[in-house]
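Now for chain A:
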Amino acid sequence: MSLFTTAAYISIAIISVSTILTLVRFFKGPSLPDRVISLDVFSANLLAVLAIYSVLSEEKAYLNVALIMSLIAFVGTMTFAYYLVQKREKSKNYDQ
Partner candidate 1 sequence: MTDTIPTLLLFPLWVLLTAFIFCVLSWQRAKVQSAIAIVAGFLYLATAAGLFMEVYQNGIQVIQIGNWPAPFGITLVADLLAAGMVLISAVVAFAIILYSLQDLSAERKKKGFYPVLLVMMFGVCGSFLTGDIFNLYVWFEVMLVASFVLIVLGNSKKQLEGAVKYVTLSFISSGFLLTGSAILYKLTGTLNMADLSVAIAQHPNQELITVSAVFFLTGFGIKAALFPFFSWLPASYPTPPISVVGLMAGLLTKVGVYALIRFFTLLYTHDLPVTHSVLLVLAGLTMFFGVLGAIAQRNFKKILSFHIVSQIGYMIMGLALFTPLAIAGSIFYIIHHILVKTNLFLISGIVKITNGHYALSKLGGVYDRYPFVTVLFAVSAFSLAGIPPLSGFWGKFILAKAGLESEAYVIVAVSLLVGLLTLFSMSKIWVSVFWSATPESDSNLPQLDGRTLFRRYYCLLLASVFLTLCTLGISFYPDFLISFSEQAAGQLLNPDSYINAVLNQ
Partner candidate 2 sequence: MKTLILATLLRALTPLFISFALYMFFRGHDKPGGGFIAGLIASIPFMLHAMVFGYERTRQVFRVKPTVLAALGLLMALLSGFFAVLKGEPYLTSAWVTQELPLVGKIGTPIFFDFGVLLVVFGVVLQITFLLTEE
């Protein structure tokens, strides 16, 4: 195993730990926005894993997957935010 590969493996290990930590925040919450941003960070972690994995396996195609990931995760986040605002507006209208 070359130095480079070792570094890549270490990076993956680091990101794996990071992913788990992100999930800890996700599970703990407490608020929904917390979970949303941890999901955001989670997808960034996935992106990183994909990018490094692409290097490790010498397969550029995986970078495309990462590219799409970056776009897609954002849409999810947006929708969650949309949910929060809508929910809020609805409940405000109910309150009064």
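Picked so that all candidates are chains of the complex that A comes from, given by their letters.
Operating definition for what follows: a contact is a pair of C-beta atoms (placed from the backbone, for glycine too) under 8 Å apart; a residue touches a chain by one contact, two chains touch by 3 or more; residues count from 1.
No experiment lies behind these values; they were computed from the predicted model shown.
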What candidate from 1 or 2 touches chain A in the complex under consideration? 2
Taking the touch rule as given, give the residues of chain A at its contact with candidate 2 in the complex, in rising order. 61, 64-65, 68, 71-72, 75, 78-79, 81-82, 85-86
